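The other protein chains are all here in position, but one chain of the complex has been omitted.
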Amino acid sequence: FHVLFHKITMGLLEFIKDYFLGFWDYETPKVMVVKNKKLGVIYRGVQFLVITYFIWYVFISQKAYQDSETRPESSVYTKMKGTALQGDHILDMVEYVRPSEGGDVISTILRREVTHNQRQGTCAEHFTVPSANCSKDADCTSREVNFDGNGQRTGRCVPYYNQTFKTCEIQTWCPIEDYAAIWEPALAEAINFTVYIKNAIHFPKFKVLRGNIKPNKRNGQKYLNKCHYNEKEHPYCPIFRLGYIAEQAREKFSELCRTGGVIGVFINWKCDLDLDPSECTPTYSFRRLDLRKNLPSSGYNFRFAKYYSKDGEEFRTLIKAFGIRLDVIVHGHAGRFSIIPTIINTVTAMTSVGICSIICDWIMLTFIDKNDIYSDRKFDDVIPTEFTISYGSNHSDLSEGVAL
Amino acid sequence: FHVLFHKITMGLLEFIKDYFLGFWDYETPKVMVVKNKKLGVIYRGVQFLVITYFIWYVFISQKAYQDSETRPESSVYTKMKGTALQGDHILDMVEYVRPSEGGDVISTILRREVTHNQRQGTCAEHFTVPSANCSKDADCTSREVNFDGNGQRTGRCVPYYNQTFKTCEIQTWCPIEDYAAIWEPALAEAINFTVYIKNAIHFPKFKVLRGNIKPNKRNGQKYLNKCHYNEKEHPYCPIFRLGYIAEQAREKFSELCRTGGVIGVFINWKCDLDLDPSECTPTYSFRRLDLRKNLPSSGYNFRFAKYYSKDGEEFRTLIKAFGIRLDVIVHGHAGRFSIIPTIINTVTAMTSVGICSIICDWIMLTFIDKNDIYSDRKFDDVIPTEFTISYGSNHSDLSEGVAL
Partner (left out) sequence: FHVLFHKITMGLLEFIKDYFLGFWDYETPKVMVVKNKKLGVIYRGVQFLVITYFIWYVFISQKAYQDSETRPESSVYTKMKGTALQGDHILDMVEYVRPSEGGDVISTILRREVTHNQRQGTCAEHFTVPSANCSKDADCTSREVNFDGNGQRTGRCVPYYNQTFKTCEIQTWCPIEDYAAIWEPALAEAINFTVYIKNAIHFPKFKVLRGNIKPNKRNGQKYLNKCHYNEKEHPYCPIFRLGYIAEQAREKFSELCRTGGVIGVFINWKCDLDLDPSECTPTYSFRRLDLRKNLPSSGYNFRFAKYYSKDGEEFRTLIKAFGIRLDVIVHGHAGRFSIIPTIINTVTAMTSVGICSIICDWIMLTFIDKNDIYSDRKFDDVIPTEFTISYGSNHSDLSEGVAL
């Protein structure tokens, strides 16, 4: 081991010595030039392909000369607006939008199943619940909680509301939703509800801040109060009709009213910061996010309750809400000219051109008839044993041999 | 086609045969050494630049010897604290913080516009709504819903609350907010409200878990109850004063109270896992996320309601809340020494050094006077036709030609 170590050290030292002696020498590989049309055409052809690929695809299409940043910091603020008549009741934003805080996920109610005046108490279990049907108390196990049921069994068998058959009595919020819920018609007016989406992004690397609302002195606030987004007519309006969103997502609004659904609102920022900053504007796209085809339990619904109190007793209105949930998803990409990626990609391009030689070498050495001649010239065979015998004869090797 | 296929197969076979015969041969490019100071200096200069770039920028600054991971799994838990007096009412956390669950987005109310005791009914539309002003019933179309209005018109023209002029009557939650809302003064005490931010991150690749709260046996829970974050004095305290956040985001708190705003709380983790794990601590920064300058409808507000019931009739208190929304955004980057990126980047560095030759070659061949001599030596021209005529004369070619 010591011997090896010594050898390496000595080798290094010698290498360094040689290195410094020849430090200012310039080294360049020797090149063989073959004046052969076929090879030349292949060689230039491959070079052309590689250079074209780099210039067209890497530099022009992929903008490899730019330093880029994806995933900007994004802030989304949403607000819904609209009024709908539900029977004698008016539903306004406060009632059909949840959550109220206006973040990047906002849902609006399109249809409700309302169970009024639920109170803690005992009532008959719904008849579809397994083993809920009974004829006598013994059929109902006391204190049992059926997982698919609505509450804890009391052990009694009671008439099912105003029906003639009987089910097990349970302790729960009464009356149970399955029985007492009132199916309200869908809010057809919701097709005209609007959602205002304010999005500000920040690319920390480039220190660029952009927003999706254009400050416009001419029409300003008034414009923002009246406009509705439309790709062609109003591309800078941040207010979207629910009907437009559904249409763009290729969904029937009436179908959405029935089952609910989750729709993604995609805001795409592609910013070439070498151009004018005003070119950096978002595009919007819409797509339904919850899969549907052949799927059971597709759609979107949730339950919530309003709690009231009367004479110290709490009661609630349970609402099963079917609606649209809008998930605002922001994608961003910014690029700006930078010297380092330009250099790196140029170097990579040059290196790749060098690969041409490898391919052409292989072709030359296998397909061109005179390959023996070429390879003789290309390869300088050095057979060590020969050297030791006669130093002079090393000039008679094939490649550069001087056959005097 | 068959001929070509045959040719390729034969070529491959021959190639493989040749390959195995010369399998244990070592091949190395032939190099021309030019003892020219100018070229040497350029050559070494370019080499020096490239090597310096790689060592300094790529390895030291960008830590290319490390395997890295961005986007850690992050969990944020937030909790607000504080008490404020609003008239005779005390507002506590439960009332001014929404949502209550304490995720990565939390908002606090700074100012409220409260409309008490709204009930479903009919009342006069606000006079600023287009076409709401009327003098007789015929001016108001029954069942019409104006998009900017507050409800559905009944078709009657009624006196505007206690005023002398008249507006169309609408069915909605009455009285309407625009008329009846009480503007409460801002919660000036909110400047001292605190938000406790607990953040735990996990780098799955490195199996590293970190949290922003330092377990500290000496002061422990007591310290966490009392401290307020301050970059210099208390960098490990996870409790932030709203006033401090606004100050760091360069916003006036009184202005925020007026319009509301969205402020990003950025937690930045930069972890060099080659160092001691205790070095892996987060830094915090704060920036307002909703753009402001020249923008209409800047700020942050939302509406919600509290529902009550009296004698079976539902009424509500509508609250328009202006506040600060804090969006906690976690960035993370961890790196640890790894052999594979080290190898790859070293190879890239070496390849890039090879590019020097290309540049120097070009300079040599164009600017140095004796370039003919150099290029004669560098390039070994092979003219196939000559070979076929006289094999012996191939030694008289230009590059190594022996001009005897």
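First chain written, first letter: the chains are A and B, and each begins at residue 1.
Rule of thumb we're sticking to: a residue touches a chain if its C-beta (ideal position, glycine included) is under 8 Å from a C-beta of that chain, and two chains touch if they have at least 3 such contacts.
Remember, it's a predicted structure, so these values are computed and weren't measured experimentally.
Just name the one of B:Ile51, B:Ala180 or B:Ile213 that touches the chain not displayed here.
Candidates B:Ile51, B:Ala180 or B:Ile213; residue touching the omitted chain: B:Ile213.
Touch as defined at the start, partner being the missing chain; which of A:Ile182, A:Leu275 or A:Ala305 qualifies?
Of these options, the touching residue for the absent chain is A:Ala305.
Just to verify: which one of A:Gly40, A:Pro159, A:Pro235 or A:Pro277 makes contact with the chain not shown?
In the full complex, the listed residue that touches the missing chain is A:Gly40.
Considering the whole complex rather than only what is displayed, give the residues of chain A touching the chain that is not shown.
That gives, for chain A, the contact residues 7, 11-12, 14-15, 18, 25, 27, 29-37, 39-44, 57, 98-99, 105, 107, 120, 145, 147-152, 171-173, 262, 264, 266, 287, 289-291, 293-297, 300, 302-305, 307-309, 314, 316, 318, 325, 327, 329, 351-352, 354-355, 357-358, 360-361, 364, 377-384, 387-388, 391-392, 394-395, 399-400, 402, 404.
If the hidden chain were put back, which residues of chain B would touch it?
22-36, 73, 75, 77, 79, 82-83, 85, 88-90, 92-95, 99-103, 189, 192, 198, 200, 202, 209, 211, 213, 215, 217, 220-221, 224-225, 306-310, 340, 347, 350-351, 362, 365-367, 370, 373-374, 377, 379-381, 400, 402-403
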